[in-house]
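With one protein chain removed, the remaining protein chains of the complex are shown where they sit.
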Amino acid sequence: FLEDVKCQAKSELQACESRYQAQLRVTQTLQTELLQLYSRVEMESCNNKLDNQPLCPPQ
Amino acid sequence: FLEDVKCQAKSELQACESRYQAQLRVTQTLQTELLQLYSRVEMESCNNKLDNQPLCPPQ
Partner (left out) sequence: MADDPQRNFRSAYYEKVGFRGVEEKKSLEILLKDNPLDIEKLSTFSQRFPLPSMYRIHVWKVLLGILPPHSDSHALVGGYRREQYENILEALEAMRFINSSTPTTEVYLRMFQLESQVLPRRSEIPPMEEEDEDFLSISRAMEEIIVDPMDCYWLIKCFYNQFNTKFGDSLPHLPKSLEHYLSQEEPRLLNHLKSTGALAQLPYDPWFNRCFAGTLPESSLQRVWDKVISGSCKILVFVGLEILLSYKISLMGMNRPEVVKFLCNIPQENTDAIVTKAIDLWHKYCGTPMHSV
């Protein structure tokens, strides 16, 4: 009976752990995506400045 | 002794639950940030098109 209780607890913990691990991967994926997006935004805003320089000199 | 096992299982499950909740909050924050960044990128690329239109007519 004791084994039974342990076994039940273990399977519940495993399911909880799997949900946590999935969330951890979600976090990692989101962070990578954000990082890429930030570097894209910076590069673009930098390019825009260069492009615009001859046309729109600072006032 | 049985009570002991049950008690331990419960606290393990609670620990897992709180780790998951923390990760969930991280995820939500990242998703909000992603949303804002996307809308900024889109606004900029839209502005750029408008800005560039009179300056660089299609060849």
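As written, the chain order gives the labels A and B, with residue 1 at the start of each chain.
By our rule, a residue touches a chain if its C-beta (ideal position, glycine included) is under 8 Å from a C-beta of that chain, and two chains touch if they have at least 3 such contacts.
Remember, it's a predicted structure, so these values are computed and weren't measured experimentally.
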What residue numbers in subunit B mark contact with the hidden partner chain?
24, 27, 31, 34-35, 38
Using the document's contact rule, name the residues of subunit A that touch the chain not shown here.
4, 7-8, 11-12, 15-16, 18-19, 22-23, 25-26, 28-30, 32-33, 36
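Note that in this section only the chains that are shown with their structure count from here on.
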Taking each chain's centre as the mean of its CA atoms, subunit A sits from subunit B at a distance in Å of 7
State the interface residues of subunit A toward subunit B in the complex, per the touch definition above.
1-2, 5-6, 9, 12-13, 16-17, 19-20, 23-24, 26-27, 30-31, 33-34, 37-38, 40-41, 44-45, 48, 52, 55
